[in-house]
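Omission of a single protein chain aside, the complex is shown with its protein chains in their original locations.
Moving on, here comes subunit A:
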Amino acid sequence: MHFDLHIGEGANAVVNYILDHFTPALNFIATVIGFVTDTIKAALTGIPMPVAVIVIVALALWRVSWKFALFSLLALLVIVDMGLWERTMETLSLVLAATVIAIVVGIPLGIAMAKSRIVTVLVRPVLDLMQTMPAFVYLIPAAMFFGLGAVPGTIATVIFAMPPVVRLTNLGIRQVNGEFIEAGLAFGCTARQLLLKVQMPNALPSIMAGINQTIMLSLSMVVIASMIGAGGLGNIVLTGIQRLDVGTGFEGGLAVTVLAVILDRITQSLGQRNTAFSFGRFFGARANRGEVPSSATPPAKT
């Protein structure tokens, strides 16, 4: 016997239905995402190249190490030398736009999952679908709903890259030490205070790991999204493929890799409390100097 559930036709019907009936909603989403993407892109491409390089190198120095700062400087100069600076900034702006949206949607979703079993049961299969569905498949409806350009590219990227930040927010909150929760409750926290003062701060390393993963996935998706006109380094890679020009493709790929390494190291360091250099500690220590002795000198015991 042969059943044909017409799943493909069903998917088409759903997309057509949405197109027919939800145009205002789609336009609204497109406007919001277009605004986020354009703002970030305008900001990043507006910064003069030397300033941007200095800022990135300074971040690397502050958060990671001088060795990594040196590497960043050289790697960014290689990008400039290849003439790919503009494209790199375009890609970076797409990644940041997608990441911002993924965080804004993903962290509350992760919190909701940690708090409610029903939400977990509903959201988990959707996350699995988002992560495992081949990335190209998103491009078709994204292009149909939002046309070509940066907006559908960002949306496809958000869908592909959001699951880690949702999952790791959920996991991070669930893994907060039970005694911290008890302490929070015993001292009279409301549910909201418990979340903001106890759960979120202690889940932060896990959430930051999720954001890091989201950024990495965004970067890999942004290249694919260039197929629907998202622009950036993906275009260079695409051109290399279309012309069978290994050199061009390699240059684009190298620039993506450099961006990936720098973003990875810097965002990873944000999840750790101990940093190479911390403004907070620096100024905190200055403010307290004189009245508070260092913790190495114990006070006289009575």
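Some points to look at:
The rule is short, and it goes like this: a contact is a pair of C-beta atoms (placed from the backbone, for glycine too) under 8 Å apart; a residue touches a chain by one contact, two chains touch by 3 or more; residues count from 1.
As a working rule, contacts and distances are computed from a predicted model.
Hidden chain, UniProt protein name from the list "Quaternary amine transport ATP-binding protein", "NAD-reducing hydrogenase HoxS subunit delta", "Histidinol phosphatase" or "Cell division protein FtsX": "Quaternary amine transport ATP-binding protein".
In the complete complex, the residue from A:131, A:193 or A:239 that touches the missing chain is A:193. The chain omitted from view is touched by exactly one of A:9, A:81, A:128 or A:182, namely A:182. Residues touching the missing chain, restricted to subunit A, are 177, 179-180, 182-190, 193, 197-198, 201-202, 204, 273, 284, 288, 292-293, 295, 297, 299, 301-302 (touch as defined at the top).
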